[in-house]
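Missing here is one protein chain; the remaining ones are kept as they sit in the complex.
Our next item is chain A:
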Amino acid sequence: MRITHGQMTALVMLVLLVQIYAYAPAYMAEHTHQSLWIPLLLSIALSAIVGWTMLIVSEHYPNESFVSVLHKVIGKFLGNIVAGLYFIYFFILFIIHSQMIVTTFKTLFLPRTPMSAILLLVLILALYCSFLGIEVLARASNMVLILLLATILLLIFSVIPEIDPSYYKPIFPQSSDGLLYSTLISFSNYGQIVLLSTIFPFVNHQKEKRKRSKVFGGILFSCFLTSMVLVVEIGVFSPFELQRLQYPTVELITLIQIGEFMERMEIFLVTIWAGAMLLVIGIFFTVSCLTMTHMLKKPKESKALNILLIMIGFASILQFVPDTTNLITFIYGQWVYLSLIFHAVLPVLIGLFFFIRIKVMKHGKS
């Protein structure tokens, strides 16, 4: 069983579509105010470069797993270390996303339900996703993506009348203070494009032609669309008010009113977001398990290993990010910087090694 380029694109698009508008708008508005569009554009450009590099490296070794690509590009020893680091990266993303959905629902809709019960439900789903495998997730991703895209578009178009253009002025910032930190925040989201490398080996290269531009078109579209949500939030709430909102996108949804009858829509739209988020959690956990399986050189995925990883995940969440405050502190205090290793340092290292290797091979042939 193999997946198509379209399904791979859908998986990456989904990953990029679910996170940035959850907590980031408040922090980005705090540092860059109305000029939030600049770090967004910068991070999209950086992510595109990183994604392009990783895609070119992966395309050179079709049908090879991410771990064996790393072995071929940077050698076995270094490859194993980088693969191990990426396993930790995907696992941390799985933990962040899991706790993000749990705390969101706990805070907004289920205040009396124990957090561990909601978390358990999320982890069971992640485990089920890992048992089904990346092919099933890829097949399922298209429809979830369409639903989420429609929801985000509905949200953007519904609140456009509420935008006050004066909130965007002055368009250009007077100083560059906070610009770097804001860029890092959005890059910590859009940099997740590196996921491409782990999913690419599943694409059926025999049946399909290379569709690099379509893949990138889709991914950039999702980056711009989520950026639009943040830009709209500035226009609706003003940079000053946005800094004080913990769930600005949910607040944005409350502005939607269908006639006089449907007064509040947030639960319906947040539920659609939750569906996509749960699938993304499943994707991250499945990719973590796959990376670990390939590192251990096992021919097949082991269910026992997946169960062990989910138990580690459960314990880690309860230990390190037990509530919203801890989660936000971790994301905006540590993860924003740590993610640079996986989104910039390692891709640059892999890219450099790859281009040197290609040059040497070409030189050797000539």
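Methods note: a contact is a pair of C-beta atoms (placed from the backbone, for glycine too) under 8 Å apart; a residue touches a chain by one contact, two chains touch by 3 or more; residues count from 1.
Convention: contacts and distances are computed from a predicted model.
Colleague: Select, from "Lactate utilization protein B", "Thiol reductant ABC exporter subunit CydC", "ATP-binding protein" or "Spore germination protein KA", the UniProt-recorded name of the complex's unshown chain.
Modeller: The correct option from "Lactate utilization protein B", "Thiol reductant ABC exporter subunit CydC", "ATP-binding protein" or "Spore germination protein KA" is "Spore germination protein KA", the UniProt name of the unshown chain.
Colleague: Can you tell me which of A:153, A:180 or A:267 touches the chain that was removed from the display?
Modeller: In the full complex, the listed residue that touches the missing chain is A:267.
Colleague: Just to verify: which one of A:60, A:139 or A:211 makes contact with the chain not shown?
Modeller: A:139
Colleague: When the complex is taken as a whole, what residues of chain A touch the one chain not shown?
Modeller: Interface residues of chain A facing the absent chain: 4, 6-7, 105, 109-110, 113, 117-118, 121-122, 125, 128-129, 132, 136-140, 142-144, 261-264, 266-268, 270-272, 274-275, 278-279, 282.
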